[in-house]
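Note that this complex is displayed minus one protein chain, with the remaining chains in position.
Chain lettering (A and B) follows the sequence in which the chains are written, and residue indices restart at 1 in each chain.
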Amino acid sequence: MFKKVHVFRVKPGQELLTEITHYCHDHDISSGVVIGIIGSLERAWLNFLMGLPGKYDSVDYPGPLEIVCAQGSVALKNDNSLIVHIHVQLSGQDICRGGHLAEATVFSTAEVAIGELDYQLRRQVDNYTGLNELLG
Amino acid sequence: MFKKVHVFRVKPGQELLTEITHYCHDHDISSGVVIGIIGSLERAWLNFLMGLPGKYDSVDYPGPLEIVCAQGSVALKNDNSLIVHIHVQLSGQDICRGGHLAEATVFSTAEVAIGELDYQLRRQVDNYTGLNELLG
Partner (left out) sequence: MFKKVHVFRVKPGQELLTEITHYCHDHDISSGVVIGIIGSLERAWLNFLMGLPGKYDSVDYPGPLEIVCAQGSVALKNDNSLIVHIHVQLSGQDICRGGHLAEATVFSTAEVAIGELDYQLRRQVDNYTGLNELLG
């Protein structure tokens, strides 16, 4: 079950992924599910997996764009460092794209919901994909 | 944690946001996370934030369109009135857009999941964004 559900706001001008990681550190969250994020962005960088192992394209999207939704997880690597892995869906009137959240600057707000798990999620490098993949 | 997870259906021809708000009133939900909505719509109005404070464009999308997903929250304002804040992702074969759900008519169904929180979410007008923003 979710032992705690955290809902918090990331503010205008802040970098979304950095602030979520800070929040997790500050609240001792090392294992969780990113249930959702809505709001708007001033600018975003999304990654798209093009080939294996680990070949990405990184694309810059100027805003304002709505954060329509986001999902992902909070887990630990072998060295016990935190990985916050998030995919995000963005949309304006003329464009709609989603992908792996690399970096994003908040426009008006980002409302984040994280469900803290009662067991530890872990990741390890997978030689086939070249990425840190979920274990278990 | 989620003290209760509500899953319910909104039916053909009903207005999605109105029915979700009614459900919350009928079930005494004043604080929650909209975990998801899937289904299809006959028509939808989405808002896109264009500038601050609070400058929106409102766009009408004729259906049928799939409700691919939705996220958001249920919270109280200062005057204890309810705010259901939802962003929704829509798609057909030829178009895909998402944004702030202003109004939508259900086509076949809308399956809504709301996680009721064990603490109170609150919103207050933020002078910078001109919008009701999450507190705390």
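Operating definition for what follows: contacts are C-beta pairs under 8 Å (C-beta built on N, C-alpha and C of every residue); 3 or more make two chains touch, one makes a residue touch a chain.
Just so we're clear, the structure is a prediction, and the values are computed from it rather than from any experiment.
Annotation: of B:Ile67, B:Ala104, B:Leu121 or B:Leu134, B:Ile67 touches the absent chain (contact as defined above).
With the whole complex as reference, residues 1-2, 33-35, 48-52, 57, 59, 69-73, 85-89, 96-100, 115, 117-118, 121, 126, 128-129, 131, 133-136 of subunit A touch the missing chain. Annotation for subunit B: contacts to the undisplayed chain at residues 1-5, 7-9, 12, 35-38, 40, 64, 66-70, 89, 91-93, 96, 107-109, 111, 113, 115.
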